[in-house]
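All protein chains but one are shown in place.
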Amino acid sequence: MRIRVINPNTTESMTALIEASARAAAGPGTVVEAVTPIMGPASIESHYDEALAVPGILRAIIDDSGADGYVLACFGDPGLDAARELASGPVAGIAEAAMHAAAMVGRGFSVVTTLSRTRGRAHDLAARYVAPGVCRGVHACDIPVLELEHDPAARKEVIALARHALERDGSDAIVLGCAGMAGFAAAASAELGVPVIDGVAAATVMVQSLVTLGLRTSTREEYAPPPAKSYTGLLREFTRS
Amino acid sequence: MRIRVINPNTTESMTALIEASARAAAGPGTVVEAVTPIMGPASIESHYDEALAVPGILRAIIDDSGADGYVLACFGDPGLDAARELASGPVAGIAEAAMHAAAMVGRGFSVVTTLSRTRGRAHDLAARYVAPGVCRGVHACDIPVLELEHDPAARKEVIALARHALERDGSDAIVLGCAGMAGFAAAASAELGVPVIDGVAAATVMVQSLVTLGLRTSTREEYAPPPAKSYTGLLREFTRS
Amino acid sequence: MRIRVINPNTTESMTALIEASARAAAGPGTVVEAVTPIMGPASIESHYDEALAVPGILRAIIDDSGADGYVLACFGDPGLDAARELASGPVAGIAEAAMHAAAMVGRGFSVVTTLSRTRGRAHDLAARYVAPGVCRGVHACDIPVLELEHDPAARKEVIALARHALERDGSDAIVLGCAGMAGFAAAASAELGVPVIDGVAAATVMVQSLVTLGLRTSTREEYAPPPAKSYTGLLREFTRS
Amino acid sequence: MRIRVINPNTTESMTALIEASARAAAGPGTVVEAVTPIMGPASIESHYDEALAVPGILRAIIDDSGADGYVLACFGDPGLDAARELASGPVAGIAEAAMHAAAMVGRGFSVVTTLSRTRGRAHDLAARYVAPGVCRGVHACDIPVLELEHDPAARKEVIALARHALERDGSDAIVLGCAGMAGFAAAASAELGVPVIDGVAAATVMVQSLVTLGLRTSTREEYAPPPAKSYTGLLREFTRS
Amino acid sequence: MRIRVINPNTTESMTALIEASARAAAGPGTVVEAVTPIMGPASIESHYDEALAVPGILRAIIDDSGADGYVLACFGDPGLDAARELASGPVAGIAEAAMHAAAMVGRGFSVVTTLSRTRGRAHDLAARYVAPGVCRGVHACDIPVLELEHDPAARKEVIALARHALERDGSDAIVLGCAGMAGFAAAASAELGVPVIDGVAAATVMVQSLVTLGLRTSTREEYAPPPAKSYTGLLREFTRS
Partner (left out) sequence: MRIRVINPNTTESMTALIEASARAAAGPGTVVEAVTPIMGPASIESHYDEALAVPGILRAIIDDSGADGYVLACFGDPGLDAARELASGPVAGIAEAAMHAAAMVGRGFSVVTTLSRTRGRAHDLAARYVAPGVCRGVHACDIPVLELEHDPAARKEVIALARHALERDGSDAIVLGCAGMAGFAAAASAELGVPVIDGVAAATVMVQSLVTLGLRTSTREEYAPPPAKSYTGLLREFTRS
């Protein structure tokens, strides 16, 4: 099977990081292709960035609609609903997959993310994906997304924050709240002694599982293919006829 | 004061309809300017359309960031969070304003909307804006958005559906779930004998009220102006330096 | 239009304060009349006081049922449901209006109120008016209601408490939890850098908005005029024939 | 022990009915005294009536504050919070007691009440007393409160409505939603084959149980005795010095 | 009436303690019989123990199905649903009864329990029995169950923890979260000045109340007697024919 992993931002080095994490998790028969959108923001650190990442994500699905499944590799799960309308195979966001996985290996998890301003979005997603009380807190390290891979101290700070979160929230698992933290999961789990979930890996195996089960997004009502529509201006190429 | 009312779709006749409704509701000292985005979908009838309406909405705010307040005139409230990060004055979505108003004139309302596939979005918004149990049902007439103003039978069908909703949901007020229904409120209220809320009018007076109170979106954390960011491809004009 | 603002307690100086706040917020064509009930408690600081404030509030509506809208200016929103059954125009409580307004200018607010013993009521009202998670905390300064306007240190203490609440709750807006704090909003907002909502002003513009929209409380079932009823004893004047 | 059962309306025949039900449920060592307030409405069929029943209820507690426990025998549980501030012994509303009892003998109950306009209040009380999903529906027979005991068909209609409710709600117990239905419980249970709970009897044994356990309302913060307060006008006798 | 109080663990001294507490609470006409199961764990300190306590509990009901009511005297309320299917009279768990009682004497309670690992179960039970927000916290003293009665310092530690919980949670009542704390209620209440609820006593009077009201578990659908079933191996004696 072929899974298309879309990095919602346009930074190639981050696409490479995401691809490595997805490939490490995928099964032997699974081909993982990570892709950088042809338009959009260099990183996603606001609602503005998240909203403007969506056209590039949708473009990446339209341009290759024959994959067996899709992963959206930004923790805000941007464009997930629209992606489900377009894609023929199942689609998972990394927050979605990480939270479902965390719910199966513990009683309550904490999210450790980058910027404080994105905590609201993480809470909204938790309210949508898991039962009340399962996400017990969202904590920010206030390291910008693109510095995560270059700042040698970042991993240490993220792990220290996770340790604080476990204590403060009474949680028993950690969800890494940024695709840029994909490389931290193993070390963090070893140090903290609790499950630490990287959403990129989680979404890859979850989508792989859904494909194996023969499942794809329901086309009954809400997620049916979008109706024909004329688009104008900069976005006219998104016209559906 | 000056309120900018943004029609999230690119159909001029709908912008005119929205402007008329907003102007009829605004106070004497309020200047209402309705605007059609320079890019985007002809109407919004899917998550795909809604996501791709957002760049045009944000462009319309960036191009005139000096208004005292903003209304987003599509019932899916597309791009509301991102708009709040950009705008200097308060911003209201029409679903948001209509639901808050309905909550103050009744115990529980029903939403009457266009296409069945959009009901999920209306439920999500209700969960975000009002207390559990206040939105008691969402019902679709399955008339496409752009036919509402041309189809002479549409008003009658919408009112019949509202009557059914009141009975079925045990509700005592009706929220019109599409900007294209703006002209139906008075007739519907007269026929049904309950409050019927048009979101365009409601959002206009709500934003006017917030401006009067000297309130604007909080810039503490989540809605602070988005950080500088480089954009590429089709969307490079959205770069923030 | 004419809005009747009812001070639920019987302290005239507080009625004057409330009237000033309501008038400052009202539009040019709006006449604001504040009224002190002819019976009831000097201030409201318990469930006992709140319950016994209601007859005076209802009397004030019965005695002038021709206003276009009504504001109940105590943060416990006493008698709101009964007032809605009686009044021909829309009715807003100041907690209700403040919470709806706060929900439109931020992600989550904290309430700053007077006595600790009233915090439960504020939580109950938040659960009724806004979505779960929007009210993030209720904090008491433990200054009695009638000392707020005379104690020169009160404003400073309230602002200090609000600052603490923003930090502790992770909120981004403040709701002032007592009509007696009406004069503090502007200074508090300037000092704290976040929206600070005075319910008296908020309720005045909200009711004004509802009247402008042609909306009044639904008379379908629950808020229909109360049936005829015989009253005895001290309350016999409340008989409805 | 001595339990004071307060009929919140002023109809003596209803006080007698309530007393009979309470006495039948009370244990051998328990003295039940039912009392009719010296002021207030003949029956409670609106928020207006409910609010104006409270002064009489509070008067009945002030006039005899030495009872071991108190029951408020109207299904709207009027004045419960204020009563708890005043009474030295525990206080139970009949909706409260009935719902707690129903939750212990089934998975989910339906409420069968009098007027449709009071259903909202029953839903509010259920949300306050029991876990979500435990109260599965509230159904009205639309027989006025004072006709329940005189209308020979009332019992039959109430039982028929209860049967419908069990089927429609998927419930397995019935709560009688009016003190005037106190006499129907045994017959209804026999006919329907499910537990049928009369709140008057339930509240009597619940208060008796709390007294036996040595429990009374907590005086920590919210339910501490109300502070001294001056009252004016018709209500000046409620002054607390 | 005869109430069978089942100690879910097999430690006789704890059965004696439970019996004393239940007898002290029961009315004059009530016979309380405490019983130790003939199989199962010496104490219940994990999900494993709780699950394996259930066969002994069910055996104790099957062996004496003629009691008027049943109490399950472990704070995890093990086997409650299954017990309700078997017993002819009402059944209460001690967490269930304590939480309902606490909800009637305060606004919000804290639970004080033994081991940290059991706090999740207490939260689950609170979510099932009482409205959201009524249980405000669960705190563990980390004293093993069987040391509670022998450790002279235990009472003091439990009371100190309760004092901390009241402050931290803003609660106004305490629920003792272990049958082994049954003897602490009076002293704790005297020291803390708030209601302190022992579940064994609470369940005894609650079941007594339900029996008095003529109520037993509904047999409509879920709690009907279990269907005939063949059991094999160690558990073959549980076969129902």
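Brief remarks on what is shown
When the chains are written out, they are named A, B, C, D and E in that same order, and each has its own residue count from 1.
Criterion: contacts are C-beta pairs under 8 Å (C-beta built on N, C-alpha and C of every residue); 3 or more make two chains touch, one makes a residue touch a chain.
None of the values given here were measured: they were computed from a predicted structure.
Note that of E:P28, E:G66 or E:G233, the residue touching the chain absent from this view is E:G233. Within the whole complex, the absent chain has one touching residue among E:G27, E:P41, E:G108 or E:G137, and that is E:P41.
Touch with the chain that is not drawn comes from one residue among E:M1, E:A16 or E:L52, which is E:L52. Remark: the residues of subunit A touching the chain excluded from display are 25, 27-29, 90, 92, 96-97, 100-101, 103-107, 127-132, 166, 170, 172-173, 186, 189, 193-195, 197-198, 201-202, 205-206, 208-210, 212-223. The missing chain lies against subunit E, touching residues 10, 37-43, 45-52, 54-56, 58, 79, 81-82, 84-86, 116-120, 124, 128, 144, 221-224, 226-227, 229-238, 240.
Note that only the chains that are shown with their structure count from here on.
As a whole-number value, the distance joining the C-alpha centres of subunit B and subunit C reads 28 Å. One inter-chain figure worth recording: subunit A and subunit E are separated by 44 Å, centre to centre, where each centre is the mean of the chain's CA atoms.
Multi-chain contact residues of subunit B (touching two or more other chains) are listed as 107, 127-128, 170, 221-223.
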